[in-house]
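Here's a slice of the assembly, chains where they normally sit.
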Amino acid sequence: MEFTVQQIAEVLGGTVEGDATRRVTSLAKIDEARAGSLAFLSNLKYEHFLYTTQASAVIVGPDLAPRQPVAAALIRVADPYSGFTKLLEFYAQATRMGKRGVEEPAYLAATATVGPGHYRGAFSYIGENCRLGPNVLVFPHAYIGDRVTIGEGSVIHAGAKIYPDTVIGRFCVVKAGAVVGTDGFGFAPQPDGSYRPIPQIGHVVLEDYVSIGANTTVDCATMGTTRVGEGSKIDNLVQVGHNVEIGKHTVIAAQTGISGSTKIGDYCLLGGQVGVVGHITLANKTTLAAQTGVHKSVKGEGRILQGRPALDLKQSQRVLVVFRNLPEILHRVERLEKAANAPEKP
Amino acid sequence: MEFTVQQIAEVLGGTVEGDATRRVTSLAKIDEARAGSLAFLSNLKYEHFLYTTQASAVIVGPDLAPRQPVAAALIRVADPYSGFTKLLEFYAQATRMGKRGVEEPAYLAATATVGPGHYRGAFSYIGENCRLGPNVLVFPHAYIGDRVTIGEGSVIHAGAKIYPDTVIGRFCVVKAGAVVGTDGFGFAPQPDGSYRPIPQIGHVVLEDYVSIGANTTVDCATMGTTRVGEGSKIDNLVQVGHNVEIGKHTVIAAQTGISGSTKIGDYCLLGGQVGVVGHITLANKTTLAAQTGVHKSVKGEGRILQGRPALDLKQSQRVLVVFRNLPEILHRVERLEKAANAPEKP
């Protein structure tokens, strides 16, 4: 990828100050940029980087008035952050997400249908009666079991496994190695202490704009549906148990686990390494700090919880201040005991 | 799948009350059922659902005497739960587990042997000198390294990786993306602070009826055997270190980690996100609550532990009650100190 500063300014509808003929070949942060890089300056708090950056060009906003000489060419636009994001999207599309067509060998069952504009990487597998919409990308080694439907523009990354009967909406992303729809962990204890598997015949629904992280696992329902609501984003190595329901626009960070049949509300934020037991409900807009353990329902919108056991943030902070000083507290109790038992002074 | 109520009654050895000609196409919980669904009612606590369910038919037991009109057809059998489970198994078999034969391209080394009734999905790999018993299912993208043996009726799901020399018993399930038998984490510190890998030449044995969860990792032994005992069930994203030995009929929930050389007894229950250090032993029938951290051996059968550090459940509960009230305890200590230092009243 190589463009002149002038070409980029035209794409962004901006004007050039400085050498418009320079060539840029990469995008970078202003403080990490090198010759050939294009950077941006949106927050004027970082203005000082403008005078030291090695970037060949910097996208800036209407308010910037340089107070020192600037080596970089400037591309002046209305909103530098949005402009830069547009370029990022264009770059990602051009380099990594622009795949189209079929690499052989790829497996497509005779009864499956695939929309126009798709990519099927080598060794991808699409089972019987699948229905894939337009512009769906299926990277190498992705497995799509029987009767799966995938909406327009969704991307199934390398080695992701989508189990039979899963329903995936539009513009979803399932990252590499994720497993969606495998059997839930259901076993009936037998009189002799052994366990018999309970067949799991439900499925998973990912609504539109959902993102599932790398090597994350989402179990299918025993019967019925495990559901991830519209726009929710799940990070890597997360476990979502059978029959879980996650609301809309909820964000779940890496290595968190949600046990079976729990319902997470809309607009929730779950930090990393959080654990939530089964069969409970988290109200909308609940925030759980990293490593929180939740063992009962959270009622009332907008609460922030922390710790194991989970306490409201302020209570948790007060508790932890005392917790760190426990040896001192013990010492003070010992002093009180000594004083209480001392013979009274004459 | 479509059957009449009469056909299902015959399979279950039951009798029909109501319209035996109705057609059912799916299985559902009684409170989630829709037209066309077949549900069951086993626990009479849920009898009220019988009068509101939209199921086309409900399997009921001998004791049920409806006290209101019922829209669904009834199939009366001796044990509704068992009958329904039988249908679940039949359904799972018919829809997801009934694969047989070979999808091309699939890789089978010249020296490997595969029993009758098997399935080898497209892009599955079976290495040199493997021995697979009858009715083994190997889903797409599964990797089975050299010299692996797999017993009758076991299922290796999509993209699971079975490393060389692994021994898998009969009727095991290895779920999608699981890695069984990869090198353990063993490095010899060098004088310069760097680490040199210690070659890992042992292997993994899964005894009969073992289940390994999606994206779970089971490391091979440095030398000798990492073992999962008969009937034990391991959930998703669990880490089992090298030379670990897990007993029989032990259940381990998601995201738990067992460090190297630890021995877990029979009939244990480990909750989710538990951590167990290396080189210790857990007695038979030990239960660890979710998120417990265990750093020394647990002796004496049947104990229940919780917390970090792990304490016996009752002690842990007593400790946590005080823990939540630490700010108040501090306040009481401060009050006592104030009183002790106050000038005596005249």
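The letters A and B name the chains in turn, as written, and every chain counts its residues from 1.
Simple rule for what comes next: a contact is a pair of C-beta atoms (placed from the backbone, for glycine too) under 8 Å apart; a residue touches a chain by one contact, two chains touch by 3 or more.
As the structure is a prediction and not an experimental result, all values here were calculated from the model.
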Subunit number of the complete homomer, 2 shown here: 3
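Everything below uses one rule, namely that only the chains that are shown with their structure count from here on.
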If you average the Cα atoms of chain A and of chain B to get two centres, how far apart are those centres in Å? 26
Touching residues (chain side chain A, partner chain B) in the complex: 105, 107, 123, 125, 141, 143, 145-146, 159, 161, 163-165, 177, 179, 182-183, 185, 187-188, 193-195, 197-201, 215, 217, 219, 223-224, 237, 239, 241, 255, 257, 259, 273, 275, 277, 293, 295, 308-309, 311, 315, 318-319, 321-323, 329, 332-333, 336, 339-340
Residues of chain B touching chain A in the complex: 27-29, 32, 85, 88-89, 91-92, 95-96, 103, 105, 121-123, 139-141, 157-159, 173, 175-177, 209, 211, 213-215, 231, 233, 235-237, 249, 251, 253-255, 267, 272-273, 290-291, 307-308, 320, 323-324, 326-327, 329-330, 333, 336-337, 340
